[in-house]
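The next block holds one structure in the form of structure tokens; read it before the comments.
Selected chains from the complex are presented in situ; the others are not included.
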Amino acid sequence: MKWGVVTFPGSCDDRDTLYCLETVLGQQVVALWHKDRDLQGVDAIVLPGGFFYGDYLRCGALARFSPIMQSVYEFAQAGGPVLGICNGFQILCEAGLLPGALVRNRSLSFICDWVWIRVETPRTPFTAACRTGEILRLPIKHGEGCYVADAATLRTLEDNGQVVFRYVDAAGQTSETANPNGSLHNIAGVANARGNVVGLMPHPEHAVEPLLGGEDGSKLFRLACAAL
Amino acid sequence: MLAKVYVTPKKAILDPQGKAIAHSLHALDYPEVVDVRMGKYLEVRLTGLSRAQAEQRVEEMCRRLLANLVIEDFRFELVEE
Amino acid sequence: MNTAHRSLPVTLQVAQEHGLTAEEYQRLMQILGRTPTFEELGVFSVMWSEHCSYKSSRRLLRQLPTSGPQILQGPGENAGIVEVGDGLAVVFKIESHNHPSFIEPYHGAATGVGGILRDIFTMGARPIASLNSLRFGSLDHPRTPYLVKGVVAGIGGYGNCVGVPTVGGEVYFDAGYNGNILVNAFTLGVVRTDRIFRARAAGAGNPVMYVGSRTGRDGIHGASLLASREFDARSEELRPAVQVGDPFTEKLLIEACLELMQRDLIVAIQDMGAAGLTSSAVEMAGRGGMGILLQLEAVPTREEGITPYELLLSESQERMLLIAKAGCEEEVRAIFSRWDLEACVIGRVTDDGLFRACWHGQEVVRIPVSALTQDAPAYERPATPPADLAARHRLDLTDLPSPSDYGEVLVQLLTSPNLASKEWIYRQYDFLVGSNTVVQPGSDAAIIRLKGTRKGIGLSVDCNSRYCLLDPYRGAQIAVAEAARNLAVSGARPLALSDCLNFGNPEKPEVMWQFQQTIAGMRDACLALDLAVVSGNVSFYNETEGRAIPPTPTVAMVGIVPDVTRHVTQWFKQEGDIIVLLGETKAELGGSEYLAVVHGRVAGAPPALDLSQEKRLQELCFTAAQEGLLASAHDVAEGGLAIALAEACISHPDKAIGARVRLPGGLRPDVLLFSESQSRVLVSVPPAVLPRLQARARAAALPLFILGEVGGSELEVQGYYRFPVAMLQHAWRTALARRLEAVSASGTA
């Protein structure tokens, strides 16, 4: 199992993702550079968080033109597992690999906090060993994490089980107050139709050590390996 | 040549910024405000293109980069300088 | 451009418009032996400005202790450096960005963060944590909410985008800052001790290279002159000086510079901060005892027609100046271009000790470097205490009516802006990026771990300017003691500090007296607590329409946690734990939050401080923490014991826990509850540990009182009040947001 973590100009959590996979979870990892095309034979790809190009114009808008994205696109089309975290999620939406878009938080301000999310489907490589309905405590940190899509797209997502994570309260219930950013249907993460490309706003890579507040996030990485 | 590009949120899509601005305008005592939509305005300065070329190139820039058609509409005008 | 450049003529009047005095102009003429060119006048005016030359503070600052066995770099470089073992050192500094933030809160605060980050990575350190210390006017003042929102968004906007976590800070609201807010930004970085870079020019012939954003006309005379004069109606005219930050470019600069520093390609490097190209070139030449020759036409610009004068003085952000090893230019360029940044040669190091600048072959500046650095003016300004000092200290408790309902007072204090939770602010900061944050904002000190070691770093920034206004000497001592106490109770041993001294106009004897007293207070506290000042910043002229801010010597302190798993947080943890107060409560309501909020008075003498007792208390807390004895420990500060108890119940990030408490008798209730006596800590311990704690307190001759027990869902202070903790928590957490939103209608007024 070999992971690739892409560094774009403006990526911030790329180093954290590498640290999480390599040092904490003991995985084999390579750092991929946005100007390269070679994926170095990785088995799974993570697009990490940060502020690609300063989030100027729109979050993630300018990333899909990076040379590496052509390779990521082909990798995804071939069924390879791709995980987009936060800014990585925004990039996947902008690149058309995931449906919908992410807009300014309802509060209009950046939010850094710990939240609860519920796993809605185990049918992705990143949730394969989670139970449906399992609750995870992960941090969020974003200014534009409000998930939107038109009504038809939302219906398709719900019908096909492409909603992977939803914001919930500690008891696992969706509610307005449990929704930190105004996302439609409390959506925290979605998958493509095939299920191999997943994007989410919360940061699993920041929840892998008890010393730093919890380790629920490691499930997304550990189980992916088992599932592949 | 100057391309003035207007990018606006699609009608059906949430516009939290527009909503917040309308709210503040009400609080500032402008009850006449019915609704606010917040978009982007870009001035793209171009050189060496005919009007027809510019028309086609700017359209393409908008589709590829300047607007996200999932959530935004765009229009533009060209102004000779 | 071939036509010869024509400088504008210089006269005494022009010099005065540049902020120089007649005497300073005379002195400059003597040094040069001629009338300066317009460009030279610009260079002198910024280098001799208060901001760059420290002409009013230099002599007094020498009194501060600045060295110690672990101190690798004290004041004099871009930041201070302290060794922490394992081959690592931490690099840190705090700096002000007050005036720009008042004019344009978002970008002013953002560029303040950008500036302090550059001071850190320019030394080869990766920035891993930031703090900020903020002072705003009263929340009732119409402009305050706008300023608060802009400043906080700006700090977050910049810090989040560059990927450096903001792990703590402080904020106070006081009418004394209505016309002059304070934004002090601190960053700490980590560096291998064998990989430290300094800003010292060397090697005649080595190329001087420019990297980062292109130069525009922004910020000309921004930091240097704006920060060296009072605010008045004319400040509006200085608005073109406003700078907009570009955190994305900064992020590229950080990564590119750190990559560059892995290789052996450069001799020196410094950011272009206040006074831009001029000060970074002159300071690097000065520290290295060299000269520098600049070819101004080679400087990359972003608009047409920028003059040599403007190139020398522009304060465009996100720019670095470095001195490469001759022959390494191409390799340097290649590293920057990988990060889409331009690097170009704009001059070279010389051995003539001169700062020279040419414009298309014509020399427009030729000044001995020493005239701009060590020989800059230094003043011993007159200092006199204010006439009403004795009156300020008068406070007769018998005149003070006792409140009828102490529960009501508690809620009033918990929801007042200075004591309410600061969650509304720090939730806008990414405090997690970097994967080091062990204790996030919300406890007495932030704790971050040092990867690859067992250690942690504790960080705290403190200053109670109300105490400083009433008694600057004691106020400064308390700022140092409190910052250190915050670290000690969190399990960190205080190591060293950086200070940001925010004052009014130093040409006023009363302001100078405040400054003098502050330095003396800081010095004495540092000596007693065995601390060094390794970096800092002085910000004078914080006045509007002749009214100075309260003296505000912000202290940012850094400590080390030998075993980071043994850190301590301030909130109660476990039902049945015993609640203990270390230290003694005295009738000290002078300068207290209670007096201000409930009685509307700022009066009396601030609490006394016994530095030797303080030191014993801190040592006890630190060792007890490292031995794992403490379940929680919380510094008793503003609002006194009542607030400390409430916070211990309600500040836990995801729950609240009750307590039953009986307070010792013998004092008037409001003194008992709200006195701000120093050197007190509220701890909770499992019952089995209590005897050991008692034995230690006895050995250290520290008073210890058992107050009660943790548990239940209510906070009960017997005889005074009883509240469900969930209700207190909600009121405390949401108070600031409610205040800010209530007035969100005020626009940009």
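Note that the chains take the letters A, B and C in the order they are written out, and that residue 1 is the start of every chain.
Heads up, the rule we're going with is that a contact is a pair of C-beta atoms (placed from the backbone, for glycine too) under 8 Å apart; a residue touches a chain by one contact, two chains touch by 3 or more.
Note that the coordinates shown come from a computational prediction; the quantities given were computed from them, not determined experimentally.
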Query raised in the report: Stoichiometry of the whole complex?
Result: A x1, B x2, C x1
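Note that only the chains that are shown with their structure count from here on.
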Report summary line: For the pair chain B and chain C, the C-alpha centroid-to-centroid distance in angstrom is 41
Query raised in the report: CA centre of chain A versus CA centre of chain C: separation in Å?
Result: 36
Query raised in the report: Once you find the CA centre of chain A and the CA centre of chain B, what distance in Å lies between them?
Result: 29
**Report entry** Sites on chain A touched by chain C in the complex
**Finding:** 9-13, 15-16, 19-20, 35, 49-51, 53-56, 109-114, 139, 141, 143, 203, 205-206, 209, 211-213
Query raised in the report: Of all residues in chain C, which touch chain A in the complex?
Result: 153, 156-157, 160-163, 246-249, 251-252, 338-340, 426-438, 440, 449, 451, 564-565, 653-654
Query raised in the report: Okay, in this complex, where on chain A does chain B touch?
Result: 57-58, 61-62, 65, 93-94, 99-101, 103-106, 108, 146, 148-151, 182, 184
